[in-house]
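Notes follow the structure.
What you see is the complex with one protein chain gone and the rest in place.
Coming up: subunit A.
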Amino acid sequence: MDETVAEYIRRTVLKIPRDEIKSMLQTWGFLSETQLQTLNFHQTKDNISQDVVQLCEDNSADIKQAAVLDIIYNHIYPNKRIWSVYQMNKTGEETDFFDLTDFKKKFKRRLQSALKNVTINFREYEDNAIWIRIAWGTPYKKPNQYKTSYVVYHSQTPYVFISASVLRSTLPLLCQALVVASNYHDIREMELRSHCLNSLKDIVFKRYSQTFQTYYPRPLQERNVAPENVDLRIIQENRSEKERIQRVNREVFGDGPQPKLEFAQYKLETMFKSNPKMDVLDIKEPFRCLVKFSSPHLLESLKSLAPAGLADAPLSPLLTCIPQKARNYFKIRERKGFFPGSFVSP
């Protein structure tokens, strides 16, 4: 077995949390059940990985098989990578029948004709998700297995989720191969990025609870206040305002859990308008700013701002439109004749 393959397998196993190693190796299926029985999973991960490498050596593993283990790891832990969303377009209404074999063949052919040194692996999952792993090389160097790109393509949709490696120069080639293989005409990058792959899917597949401008009945005013607050001397002064905020928040954000995004970025090129009270000269040029919001769970965080008194309710549509517009990168320019100016450019 190649030394580089051995090292690659060893490092991949080291990434896996100890409790998961056995089940992941079973899913991999490259080592037999008997072989797996011989492994002691109670030793250090260093030793476990050495033992696994030894077993793979016995089975003469090659890079293709090692790559499958890597796909399995990334499928279970996709949030270690950052994903961008792309949308493919085709003119015409016909929905072609999706032929997986044809797709794989065309994809490989397109990539390999441009770049000889490339490792390509496919793995299909339920919900029609095709995972593609690509390790990139150069005309003179073998593929670097540590610099990989991942593609997740849901064949019944025009959406592709790409976790590009550091080699961004390979992106155009990758996009081209996808378009050709899937019989689309072109592909564009949506301004939507996150670590949480499932949330990205939720957003583009509209799987989160959407907000509709329906009538929401007043929340249960008839119900008695919860027993914790029996003291009648305590009065909530702005109870109706609090309730209004909660109601408006629900209308704007919906009832269900929000998709998980970590950041949103706004490039502002709007005019600076001073409050007339402030007596500051109006500046004639756009006031150029870059605003970036970050949070472990951005949308939930934004949702809690108004109830916490830190923001008005309803919150600005610039923020609340993120799931509907399926983007978290924005460029805002002044809309003529409106206040507040907000014109979202594509």
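In this section, a residue touches a chain if its C-beta (ideal position, glycine included) is under 8 Å from a C-beta of that chain, and two chains touch if they have at least 3 such contacts; residues count from 1.
One rule holds in what follows: contacts and distances are computed from a predicted model.
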Answering from "Small ribosomal subunit protein mS31", "Dynein light chain Tctex-type 1", "Molecular chaperone MKKS" or "Centromere protein L": the UniProt protein name of the missing subunit is "Centromere protein L"
Touch with the missing chain holds, among A:112, A:156 or A:316, for A:316
Where subunit A meets the chain that is not shown, the residues are 266, 268, 270, 272-275, 278, 280-281, 283, 285-298, 300-302, 304-305, 308-312, 314-316, 318-319, 332, 340, 342
